[in-house]
Every structure is written in C-alpha cells, then in structure tokens.
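Here it is, the structure, as structure tokens.
Presenting chain A:
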Amino acid sequence: MADTDRPMIELRGVTKRFGGFTAVNRVSLTVKAGEFLTLLGPSGCGKTTLLRLLAGFEMPDEGMVLLDGEDVSHVPPYRRSVNQVFQSYALFPHLTVRENVGFGLRMQQVPVAEASDRIVAALRMVSLVEQADKYPHQMSGGQRQRVALARAIVPRPKVLLLDEPLSALDAKLRHGMQLELKRLQRKLGMTFVFVTHDQEEALTMSDRIAVINKGRIEQLGNASEIYHRPRTAFTADFIGQANLLESSVVGRNGTTARVRLETGLELVIARAELPDAASKALVSIRPEKIHISRAPVTAENVFQARIEEEIFQGATDSLQLVTDQGTRLHALVANESATQEAFHEGDTVYCSLHLDDLVIVQAE
Partner candidate 1 sequence: MLAGTAPAVPVSDHNRPGWKAWALLAPMVLWLILFVVVPGLILLVYSFCERDEIGGVMFTFTWENYARVFDPVYLRIFGRSVWYAALTTAICAVVGYPVAYYIARVPETLRNKLLLLVMVPFWTSFLIRTFAWITILKQEGLLNSLVKAMGAGIGPFDLLYTPTAVVIGLVYAYLPFMILPIYGSAEKLDNSLIEAAYDLGASPVRAFSSVIVPLTMPGIAAGTLLVFVPAIGMFAITDLMGGAKVPMIGNVIQNQFLLARNWPFGAALGVVFMLMFVVTYVILQRRASRSA
Partner candidate 2 sequence: MKSLKQLLLALAVLAGSLGLNAAELNLFGWSEYVPQDVLDGFTKETGIKVNFETYASNEELLSKLVAGGGNYDLIQPSEYAAELMIRRKMLAPLDKAQIPNLKNVAPEFKGLAHDPKDEFTVPYMSGTVGIVVNTDKVKDSIRGYKDVFQAKFKDRLVVLDDNREIVTWALYTAGLPANEINAASLAKVRPIIAQWVKLVKVFDSGSPKTALINGDVDIGIVWSGEAALLWNEDKKFKYVLPAEGAHRFIDIFCIPADAPHKKEAHAFINYILRPDVSKIISRDFPYTNPNVEARKILSPEELANPASYPAGPAKLETFRDIGKAAADIDELMTDIKSAL
C-alpha cells in the first residue's frame, strides 16, 4: 500500500448539537487510507454521532468533513462513497440475502452480470454463498451480521463504517468475528471506522484508537500507547483497569522524581512524566504491573502489603492489597500453574513497581 499516508477522512473542528446538548464538540481527526480506526467511548459520549456525521445522516453545525480530499459536510448519504454496517444490521426483511447484498449495486445501476459476480464474491468472502436465497429472518444472528458486512462492502466504498456491529453476538462468536473483520480489512485494504464501547474489542482490532469522552477526543493513538501511556484518568480507567492514586511531589532528582501518597507511601517515578512546576500528581498503576513475591526483592518502589481479598479468575488471580501505610491497591497475578505459589488471603507479600509502569495522568 503505497499511499497509506494519504488522508481518507479529515474532520476539521466539527461540532454537532442537538438542542442544547453538544454531542460532538470541535473534533478534528485524520484517518489515513487503509487504516482501521476505532472510536471508543462509553454510551452517550458522541462516538455514534461522529459516525453518523461521516455517513451523512447528520450534517455538522460547524466545521468540515472531508472524504478523500473532497468536502462532503453537506452531501447526503446516498452521494457519499461510504457504507455502514448497522448495529441492528438493518437488513431489508422483504429481500433475500442476495438481494440485500446486491441493493447497493442496484442503486448504482451496475450491470446485472457484473453485479451478480460481485455479490457471489462478497458472499464467498463471508461464507454465505449457500444461504443466498434465504430471507434474513431465516438466519442466525452471526449470519445476519455477515450479510450486513457483505452488503456494505460490495459497493466498494472508500470508507466502511461499523456501528458496534458485534454487540449483539455472544462472546465466543464475537471473538471470532473480531479476527475475521481484521483479516478482511487487511485483505481489502479498505479504510474502516469502527465504533465500540468495548475496550478489549478496540485493542484487538484497531490500528489506532480514538478515545471519546463528552463529545471530544480524549486521546488518539495505537493500542499500546493508549493502554500503556494513558494521558488522562478517564482513558486510564476506561481502557483496562487502573489504580489511580493522588500524590504530592516531594523531590526531583536527575531523571527521577519522588511522590508521596496521602497515606505516606513514597514512590519513585520517571521525571519526564511530571510537568516542571507540578506539586501534585495523579499516579496510574495497571493492576498487572504490580509484581508480587513472598521473598524481599531489590528493585525500585518495593513495599510490603497484606492480601485482604483474593479472587480466582481463571487465567489470573485478582488481589486486593493493603500496604503497611494503608494504601489500597488492586493487583492481578498470572496463575502460572495449579500447584505453584498461590497467594491467599491474609498473606503478607512484597510488591515492586517498575519506574516505567507508574504513569502520571491528568485528572478529569
């Protein structure tokens, strides 16, 4: 893909209001051609409105929407080379699978022979060739989802929009579809904009994730950036889990700095995390980054804690820790084998934290 850096979608200061409510607030965003971008956020955050602005179902009150360099801010949906997979699939109940998939081609007046080939190709891609003459109500949820996908892909749009397309599927099917979607997107080289509230889904599939909160983009980056280096407390908390601890800065020293939690526990962090003038800092620690051992270790940020509660979760053990100073922490440890070193409630353990795993985030 030679032109992966070519912007396919550009939003410039887009605002959308519904009455007094601002659903999308001056959002600027660039999606590159062939990119898989996910809009991630809780319900009501504005991600669906953003998608509808791209589809053309809503027109922006302010700002511009560019599609492949062309201003489409006020172009109706039927004149945009953008197709959507709807959350409810929105399959036409009066049409067969074949007719549903061919609907876009019929509207584009693609010659019948060519359309027929493209429909079969699309159905093959989603393994539904055999079901072509069934009606939507005769199919399972997963099958319908794939019909909706095929229908949206067949007109070869510049951008495919997906509005929580997997939310109605059961967990196992959802995992399968996540991978299938990702493979399909790579194979087609098509630009995908995917909306979800499921952070795991976002992390699994996306090239980049835009975390949306209250009508704004909270953070934009690849999965690893978003996960490991959340910029705000909201991102840290919404993506995965996080211990968010308030602290005050007690000293700066070369590349490191010292912060003290309200309980008195002191931690060493990377100085680069900390703005120069800051006297207070909100520390985010992912639960699985807390290393736990029975024996004392020599490392940075070592402290003792008691296990107050232990919950067996299969692959991991979830531990509620209380440090000697009284700080409460949530930790996750891998269950490496059934016999080895299990932790129990009441045990006293040594915790250690690597410097890089202490991230300073902005409070909301």
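Note that in this section contacts are C-beta pairs under 8 Å (C-beta built on N, C-alpha and C of every residue); 3 or more make two chains touch, one makes a residue touch a chain; residues count from 1.
Picked so that all candidates are chains of the complex that A comes from, given by their letters.
On a predicted model such as this, the values are computed, not experimentally measured, just so you know.
J.: In the complex, chain A is touched by which of the candidates 1 or 2?
T.: Spelled out: of the options 1 or 2, chain A touches 1.
J.: Which bits of chain A are touching candidate 1 when the two form their complex?
T.: Checking each residue of chain A against candidate 1 gives 55-57, 76-79, 82-84, 86-88, 90-94, 103-104, 106-108, 151-152, 155.
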